[in-house]
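Heads up, one of the protein chains got dropped from this complex, but the rest are sitting where they should.
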Amino acid sequence: MSTIALITDFGTVDGFVGTMKGVILSIAPQARIIDISHESAPQHTHHAAFVLWSSYKYFPENTIFVVVVDPGVGSDRRIILVEGDDGKKILAPENGILRFILPELKNPKMFHINNSKYWLTPLSSTFHGRDIFAPVAGHLLNGTHCEDLGVPIELPMPETPFKYIDASTKEKYGIILHADRFGNLITDIRPQFEHLDDIRHFSLEVSNRIIGPLKKTYADGEYGELVAIVGSSGLIEVAVRNSSAHQMLGLRIGDPVIIRSDGA
Amino acid sequence: MSTIALITDFGTVDGFVGTMKGVILSIAPQARIIDISHESAPQHTHHAAFVLWSSYKYFPENTIFVVVVDPGVGSDRRIILVEGDDGKKILAPENGILRFILPELKNPKMFHINNSKYWLTPLSSTFHGRDIFAPVAGHLLNGTHCEDLGVPIELPMPETPFKYIDASTKEKYGIILHADRFGNLITDIRPQFEHLDDIRHFSLEVSNRIIGPLKKTYADGEYGELVAIVGSSGLIEVAVRNSSAHQMLGLRIGDPVIIRSDGA
Partner (left out) sequence: MSTIALITDFGTVDGFVGTMKGVILSIAPQARIIDISHESAPQHTHHAAFVLWSSYKYFPENTIFVVVVDPGVGSDRRIILVEGDDGKKILAPENGILRFILPELKNPKMFHINNSKYWLTPLSSTFHGRDIFAPVAGHLLNGTHCEDLGVPIELPMPETPFKYIDASTKEKYGIILHADRFGNLITDIRPQFEHLDDIRHFSLEVSNRIIGPLKKTYADGEYGELVAIVGSSGLIEVAVRNSSAHQMLGLRIGDPVIIRSDGA
């Protein structure tokens, strides 16, 4: 039983997502459709790129991810299909939305989806989620080959967006990458330690404050205390126990952070 | 495998929709339940009427649409079941919520749902979504006949809410019908052209501005430029590339628009 997982900026008010599901089920009645998020800020690809990356590996084999944050809809931007060697597939506009997930995939095959035989007619110029993405996902789930839906292409693999640190790192510059619902500020700093305890040799500078040493969980902080921990995505994040670091610090996506070892 | 598609004003905070799904699955465990929208403004039927119309045709055969925006719950308003000749069914309160979709259906059969044998007991006076709509939808999906769930009635068919134009139209008055998440302002003007290129002979007057000639897609506009296009529902809409026409123009549902041919 195959899963289609959706990430869009369509919101849940207008019925756009429900309509896409109607199209998918008309073609592939056996589809199991899961919503990941429809609340990316309209037409900003950064949030969707992060959400795709952070949820990808938790989905079953053969999941088809459909990502529709598409400010260029109706222009000549391409629609890309990526097939990982784990059997998962991602369908998305070519607008940088894959920049977090692509570097994690081994030998991905890529296709430019251009076979309009599988699209709805009449084709609207403004709702390709319904007219192209949804039917292509349905046909993929039914077993139509990628080669039938488009043509193979090669795209340059983007560099990893993360700053890796290990136990020997002295200092590294990073940024705030994402703020979640709980007000946790997630950085692009990604520890790769053999022993997670090594985290206690590091502290984080953010907005002229030193937060450190790093802790293992929110609950190791006092109420109202800023803590830096390794969050659930494996990235260092700034949090406040039972409160919002985002609100307390007023930081924005892209603001700088520095991680430093205490030299111990 | 049959689909039940939900449109309500219940929001997603209180668990009303989840409770309806619990009732449906208790009766029809095989149901595939799809959310279209639960974010109609509380007790305003206009939004739900538009969303039902714009999504209807994209759902599979035999879909049962359940529409619960029901300011008259507990009064003597009737619950109506409509069966189209496409096998789809719509269950909704009799409050005008069907006025967009009914004129599109050919020879719909209509029923007044009044057989309380199929309802939950005790019947609340305030949550018929749970106590009547959900169980009736479940039984419909299980194959119970419309005639068992209620009695046939005849309702006057409403006039189409749309203003049709074709290549020979000189001038037509319309209104703003809907504003979507992206700030696109959707009018009630519905072109029926043999050649979509004919759209370029028209311009739209809205809020004392002339927007024209009509374009094919958002992407044909400059950034920040107002454009009028034929949107994904087949209606003329006002948009701004990568921005919000709604915010720029400050228009409201019901505000007037005029479309004019350039006489070419």
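Letters A and B mark the chains in the order given here, with residues in each chain numbered from 1 onward.
Assume contacts are C-beta pairs under 8 Å (C-beta built on N, C-alpha and C of every residue); 3 or more make two chains touch, one makes a residue touch a chain.
Everything quoted here is computed from the prediction, not taken from an experiment.
Engineer: Among A:I34, A:I153, A:A167 or A:M248, single out the residue that touches the unshown chain.
Structural biologist: Candidates A:I34, A:I153, A:A167 or A:M248; residue touching the omitted chain: A:I34.
Engineer: Of the listed residues A:I7, A:V73, A:I211 or A:V257, which contacts the missing chain in the full complex?
Structural biologist: Checking the options A:I7, A:V73, A:I211 or A:V257, the one contacting the hidden chain is A:I7.
Engineer: Please identify, in ascending order, the residues of chain B that touch the omitted chain?
Structural biologist: These residues of chain B touch the chain that is not shown: 10-19, 21-23, 25-26, 29-30, 33, 42-43, 71-75, 124-127, 130-131.
Engineer: Which residues does chain A use to touch the chain missing from this display?
Structural biologist: Where chain A meets the chain not shown: residues 1, 3, 5, 7, 12, 32, 34-39, 51, 54-55, 58-60, 63, 180-182, 184, 216-220, 229, 231-232, 239, 242.
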